[in-house]
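Just dropping this structure here.
Apart from one protein chain that is not included, each protein chain of the complex appears where it belongs.
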Amino acid sequence: MTTDIENTKTVQAWLKGLEDQSGVSRDEGLQRVAVLQDFCALVDKEPDQIIAECLREVEGGKKIRAKGRRFYADRITEFESSIGGGAGEKRQMGNYIRSFLIHNGVLLQTSPLS
Amino acid sequence: MNDLKSCPSVQKWIENVNRYYNLSDEEWDSRLQTLADFCRSEEKDPDTVIAEALADRGEKVDFIRRLKKFVKTQTSNPRVGHDLENIVRSFFIHNGARVVTRPYRGDA
Amino acid sequence: MEFKEVVGRRRSIRYFLPWRPVERDKVQTILEAARLASRAGNADFARAIVVERDALSKADLASLTLPVNAGMIEMAPIHIYWWGDLKAFARDMPSRAAEQVDMGILNISHGWTHTFINEVAYPQVVQAFSSDEVLCAKVTGCEAGLAISQALLAAVDEGLGTMLCTYPEEPARQVLGVPDSWTSLWVQFVGYPAESWEAGGQRPRPPLGELFHEGKYGQPFRGTEEGAARLRAEKMIQDPAPFSWRKEEVRAVSRMLGLPEE
Partner (left out) sequence: MDFLEVVGSRRSIRIFKPWEQVEKEKIQRILEVVRLTTCPGNLQPWRAIVVERDKLSKEDRETLLACDNYQGAHVNAPVWIYWFADVEGSTADTFRTRVHDLVDLGALPTFYGWTHETIDSAIVKGETAPEGMPAIHSLIHGLPREAAEAVARQETVGACAVAVLAAVNEGLGTCLHMAASAEKTPDLHAVLNAPEGWVPVWCQLVGYPAESPDGGGQRPRLPFETLYYDGAYGKPFARNAEVVEKLEEEKLLQEEMPKPGRFEELKHLARMLGFPL
């Protein structure tokens, strides 16, 4: 499977993070990239752009842009509700997108499911 | 969706599950959507599906085999597939058509 | 539970069962343990506001939330917001010391008299303390920390999961109606663990000699192998992280709670 966004910097960072920290294989990772691609279509942004809106460069590192993060957290919630299946499946799809942000350094948490 | 809700088998399903778990209306909407999609792929209404599965064990096994195929058309993600399958399995189980259910680990 | 085992079992629990309430008497036990902690001048440094998550309005919960505490603040049914009272020492020390002189707790043998307290200790120690913000913050943090530490151990002893996290000071002051002289310290989350109590094993710590020295800096304190073996038998030293099944556990618990797994 190949996608347009697979070779962007932030998607590569995500795939590497998934593989190194969570033991998710490349193939499995690429399936998730397809989900990210759907999300990118929803917000009409490229992956690198999404991350850039959530982080800004400062001396010696990066700082989280709270506004950008809030924006995308809300979009992820919308994305979740647009998906079929039960609460768990919806949430899992949303969590793939959260995982993309988290592996790129954007600390983001979500409420536990009731 | 309202058509679906008028089927006795679907009513029974919702009542049985909600007696213990009270799932939200939103969750029921998407569960019913999954069931509706499956029934459409079978070209049968839910009551017929249950009646056939209860009448003939072989037919029930065939339903589950086709359910697995159906799920593959919905997602390529094995876990999401397992969860989608479970929605339809739950529909069978709560209507008395016993089907084997497995946890994520092992060979479902 | 034996004391050493309680110390050995304590570790930060980060996944709680959101639906399982904590018994009121267990919360009381935690606070009682904190009340009895060691504290300089017997002054009331450690203060706390206990909050039931479900009693908070949505808006109040949101204003207590930070990105780093976000998941836990919703999972843990009990929050204990710990504060340090910056005025405690100056306010409490003279009267508490005098009281302890009268009770035979502070005695002549150690130089304690009403005269010493009123004429020497008060101007030299208490007033100096009040005018030195850095010293005051340092001591308040340390003294309140002693109480918080006992609160953590008491929670573990009660079979609960617990951990400390940060909270936003000014929003919390508003929501909880806390006086200006209190400084924010930690929020202690309390609940029944959704992960196993081992939470993947005892956390890595440098060896004794790297942290603690003997005689003077540079001479590591040397423990013995027998000493360590005894502490293992008494369950203070336990199996270290990482447990082989930890990642699988985290994945399952995250799945259960709908949190990102990978």
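Order as written gives the chain letters A, B and C; numbering starts at 1 within each chain.
Operating definition for what follows: a residue touches a chain if its C-beta (ideal position, glycine included) is under 8 Å from a C-beta of that chain, and two chains touch if they have at least 3 such contacts.
All values derive from a computational prediction rather than experimental measurement.
Colleague: Considering the whole complex, which of C:I73, C:A172 or C:V253 touches the chain not shown?
Modeller: In the full complex, the listed residue that touches the missing chain is C:V253.
Colleague: One chain isn't shown here. Among C:R20, C:H114 or C:R230, which residue touches it?
Modeller: C:R20
Colleague: Which chain C residues touch the hidden chain?
Modeller: Counting over the whole complex, chain C touches the hidden chain at residues 17, 19-21, 192, 196, 245, 248-249, 252-253, 255-258.
Colleague: Pick out the residues on chain B that sit against the missing chain.
Modeller: Residues of chain B in touch with the missing chain: 17, 20-21, 23, 79, 82-83, 86-87, 89-90, 93, 100-108.
The definition used in the following text is that only the chains that are shown with their structure count from here on.
Colleague: Just the number, please: Cα centre separation of chain A and chain C in whole Å.
Modeller: Here chain A and chain C have centroids separated by 35 Å.
Colleague: Starting from the mean Cα coordinates of chain B and chain C, work out the distance between those two points in Å.
Modeller: 50
Colleague: Touching chain B in the complex: which residues of chain A?
Modeller: 31, 34, 81, 83-90, 92-93
Colleague: Touching chain A in the complex: which residues of chain B?
Modeller: Residue positions touching the partner: 23-24, 26-27, 30-31, 33-34, 37, 74, 76-77, 79-80, 83-84, 86-87.
Colleague: For a test of understanding, state which residues of chain A touch chain C in their complex under the given definition.
Modeller: Against chain C, the touching part of chain A is residues 18, 21-24, 64, 69, 87-88, 91-92, 95, 98-99, 102, 107-114.
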